[in-house]
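One structure below.
Removed: one protein chain of the complex. Kept in place: all other protein chains.
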Amino acid sequence: MSDTFIFGMEVFLNGLMAGVLYALVALGFVLIYKASGIFNYAQGVMALFAAMTLVGIMEGRVPFSHLINAIFGTHIHHFGWHLPAVFGILFTVAVMAGFAWCVQKFIFRHLVGQEPIILFMATIGLAYFLEGFGDLMWGSDIKKLDVGLPQGINLLIDETTFGWFGYGFFIDNLDLVATVIAALLVISLIIFAQYTKQGRAMRAVADDHQAALSVGISLNFIWVMVWTLAGFVALVAGIMWGTKSGVQFSLSLIALKALPVLMLGGFTSIPGAIVGGLIIGVGEKMFEFLVGPLVGGATENWFAYVLALLFLVFRPQGLFGEKIIERV
Amino acid sequence: MFYREAGDFKTTYKDDNQTFPIKFDRYRYYAVMFAAFAVIPFLINDYWVNAIFLPFLIYAIAAIGLNILVGYCGQVSLGTGGFMAVGAYACYKLMTGFPEINLFFHIIISGGITAFVCVLFGLPSLRIKGFYLAVATLAAQFFLVWLFNRVPWFYNYSASGQINSPERSLFDITITGPNADAWAKYLFCLVFLTVLALIARNLTRGTIGRTWMAIRDMDIAAEIIGVNPLKAKISAFAVSGFFVGVSGALFFSVYLGAVEVGEVFGINKSFLVLFMIIIGGLGSIFGSFAGAAFLVLLPVLLKNVLVGGLGWPTDLAAHLEFLIIGALIVIFLIAEPHGLAQLWRVAKEKLRLWPFPH
Amino acid sequence: MLDTSDSYVTEDGRTIGGVVMEMKNITLRFGGVVAIKDISFDIREGEIRAIIGPNGAGKSSMLNVISGFYNPQEGDVYYKGALRPPMKPYQVAQQGIARTFQNIALFEGMTVLDNIMTGRLNHMKAGLFAQAIWKGKAEAEEVANREVVEKIIDFLEIQSIRKTPVGRLPYGLKKRVELARALAAEPSILLLDEPMAGMNVEEKEDMSRFILDVNDEFGTTIALIEHDMGVVMDLSDRVVVMDYGKKIGDGTPDEVRSNQAVIDAYLGVSHD
Partner (left out) sequence: MKKLATLAVGAVMAASPVLADLVIPSLSYRTGPYAAGGIPFADGYEDYFTLLNERDGGIGGVPVRVIECETGYNTEKGVECYESTKGEGALVYQPLSTGITYQLIPKTTADDIPMHTMGYGRTSAANGDVFSHTFNYPGNYWNGASGAINYLLAENGGDLSGKKIALVYHNSAYGKEPIRTLEELSSKHGYELSLLPVDHPGQEQKSQWLQIRRDRPDFVLMWGWGVMNQVAIQEAANIRFPMENFIGIWWSGAEHDVLPAGDKSNGYKALAFHNVGRDFPVFDDINKYVVDAGKAAGAGDQVGNVLYNRGLYAAMLAAEAIKTAQGIHGVADITPGMMRDGMEALSITEEKMASLGMPNFGPSFDVSCENHGGEGLVGVAQWDAGSKTWSLISDFAATDGEVIGALVEADSSAYAAENNIASNCS
């Protein structure tokens, strides 16, 4: 087997892993869009905020300490505790639920029935707000996040593939863990949607707001729940990316990675998000591997979008959409 | 009492088609033009021009351009930053390649080149709609920035990839470069803005504007009543591209003078201009002005109040700035989803009735 | 060219000319579903032609074929004596076929005046640059076309809502504005898709009067779809009856009324 082929396989596998992470972010978008028709631009900032909150709680940082110090001239920074990750995650989920409630109560309840573009804009405003709020609460320094996830090369795969090809494949343990967690998350979401009362209500709302309302489902409750779920997904994504790079501003930019995935998979399809994520992940990594050296590299950012664009030109309904029949 | 249309009769359709059909509006418009051209240039200093007026004027051009595409034709674009970069780099290449030709023409040609590029990236709009199109235009954004960063020809093979605007003048008055006077830069951009705003107004009140709005409101019905969707969308992309290109060229040559593509024309720029037209009002030229003014002035104002006035640490002020702008966007949307322009219209309706509200 | 050899004059004194449009063996399918099956009929110049039938009979699909929105898989459309090749809807419109829609398709963000002005698009020729400059050609053209539109506004009695955004209008007025927009195109054939759907009796009477006046004063050929049998029989010169995508009757209102297949279709005789 030629070197290019073996290397290509390694790149392919890594592309799949990256794709899973993209899918994870895209999933947060899909949840909210499906249930409420809101294209939530703030999803990336939510991931940042959730990760910041997790670090802040685990390290016992005093929220708004900088602001308090500036106003009252005090010097408080830490509560002086260190919580284990599990508690941190639980508290953070509670914070995200509170956030979901506030979002519903103070923003989207007042925007019911508005055009999608207006709702989209509101989420942009929300993103700005949350970014400023998060920085104000926890500070804009870079934060190390360690919830005990393994990182580094997986030796088993390295040795096995070395035995096969004479070249050991590099697979990051963190990526493996992320894949497993993402898979678990999707399965539990599907189970939740299929077999629980709230899940069925959520699907009903996604199908038809009016009908759901008429059979006595509280839209408000469902929307708070969906935002909480999206907050949880954001937290998971934030942990994965934050573990690798530390929790800092750029984490919010991972939303940009999810957009081409959404274009491919559609805004409403969970399987679409997953398959789309895999295609984008593999596509951009393979392009960078095969074509990147010829054009000077760093192609990944735009190639994901061009790939999605070309795909849509030939198939406007996306991966899983049905052919659009226009009517008048 | 003062603001009303009663007694202001139109006897010809021509009169009825005026930009400002109400007399009071017309006078106010003349007053603003007078102030902008004949008063402000004598009052401003470097700070006002470089920190407030230039960004406002140039962003207003970009906002009008984007508003034509998004507000009038309904094609959401997130590629504004990339298209501004096309204008900037075209201008740079023209300025350094043909120094004997006047800067004025360079900027116009840069607009034309951007219009062409914008049309290329607008072609998928025939098949892709709504959010999908918005995301698709991000392909243009990322690709263009990558391209200008990657191909050394665009930055004349300079060591770092930055482009610098050489000194150029018009009627022997220096317009670009560090020695240009504040008032000259201001007037140069103001002329562009005024002419382009008038063109935008003419286009949007006429046939082409109606085809754009028809496509925006219901594209299928528009096609059935005789609107060629290709022509309508492409012309919107072209006109919008021209405006955005001119603003990019001005942004580079007159305002900043030195530009690095990824930093200045990144994705944030696309979002910023989009916010301007949303806050200002989609499908409104006045709204483009209002939105640009709002988003240029507000941060400066907040900074001056929080840091200059209250003496807060700069980072706290910057965080609060984000927080307040975000909150304001949301509050605006809840109070008036159609932007400052609509708020202004409502205020005018009230004024018309004042002081007899019933 | 139109063959006007067999033109005739109706009882109320209108001249009905030759065949302006002819549909020959039209078949339209969506995937496996056959919406229209092998239908042929013609429309004569100056007449009011109705297409009727129960729900799902394929009437709207037929209208969409005429207006070029659907291209049929089989069959030919002859327009003004020549075979019409498959074309885009806007090209059909440019040939002089205008229409209204069953579920009003006005441009909600524009004023009544602007909506009607869109109907004049194919009469306005000023280029992009002329429009950008405005003064001169574009303005003159705007004013000239405005005059035409104002006549239609007067004719349909909607002067007072000229500058109102369409989104704020009640249903009945919207229907009228839509008619105005179609009329503004000065079409050779005017297609009306259920012009009286959802109206009360007075509104229906108004609308009937407008349709007759349009036909009478401008001599516009009209093809319409309508549910209300009474209205159809009163208005139209000839009627095509469709059921399950097939033509089951064609002729004057009286002929159609006595057609057994038509009676069965309307009374709901089971198909077996």
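In this document, chain identifiers A, B and C correspond to the written order of the chains, with residue numbering beginning at 1 in each.
Assume contacts are C-beta pairs under 8 Å (C-beta built on N, C-alpha and C of every residue); 3 or more make two chains touch, one makes a residue touch a chain.
All figures in this text were calculated on a predicted structure; none of them were measured in a lab.
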Displayed chains contacted by the hidden chain, counting the whole assembly: A, B
Candidates B:I175, B:L203, B:A232 or B:V264 - the one touching the absent chain: B:V264
Contacts of chain B with the absent chain, listed as residue ranges: 46-47, 50-51, 55, 96, 146, 149, 158-162, 164, 166-167, 177-179, 255-260, 262-264, 266, 297, 299-301, 303-305, 307-309, 313-315, 317-319, 322
Residue numbers in chain A that touch the chain omitted from display: 7, 10-11, 14, 18, 66, 69, 75, 77, 135, 139-142, 144-146, 151-153, 170, 172, 241, 244-246, 248-251, 253-254, 257, 285, 288-289, 292, 296-298, 300-301
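Here is the rule we use: only the chains that are shown with their structure count from here on.
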Maximum centroid distance from chain A, chain identifier (CA atoms): C
Gap in Å, rounded to a whole number, between the CA centres of chain B and chain A: 33
For chain B, residues contacting two or more additional chains: 220-221, 224
Set of chain C residues in contact with two or more other chains: 69, 101, 105
Contact set on chain C toward chain B in their complex: 67-69, 88-90, 93-94, 98-99, 101, 105-110, 114, 117-119, 121-122, 124, 126, 128, 131-134, 138-139, 141-143, 146-147, 150, 181-182, 185
Residue ranges of chain A touching chain B (in the complex, touch as defined): 39, 66-67, 70, 107, 110-111, 114-118, 120-122, 124-133, 135-136, 140, 256, 259-260, 262-263, 267, 295-296, 298-299, 301-302, 305-306, 308-309, 312-313, 316, 318, 326-328
Chain B to chain C touching residues, read off their complex: 12-14, 16-17, 199, 202-203, 206-208, 210-211, 213-214, 216-218, 220-229, 235, 239, 283
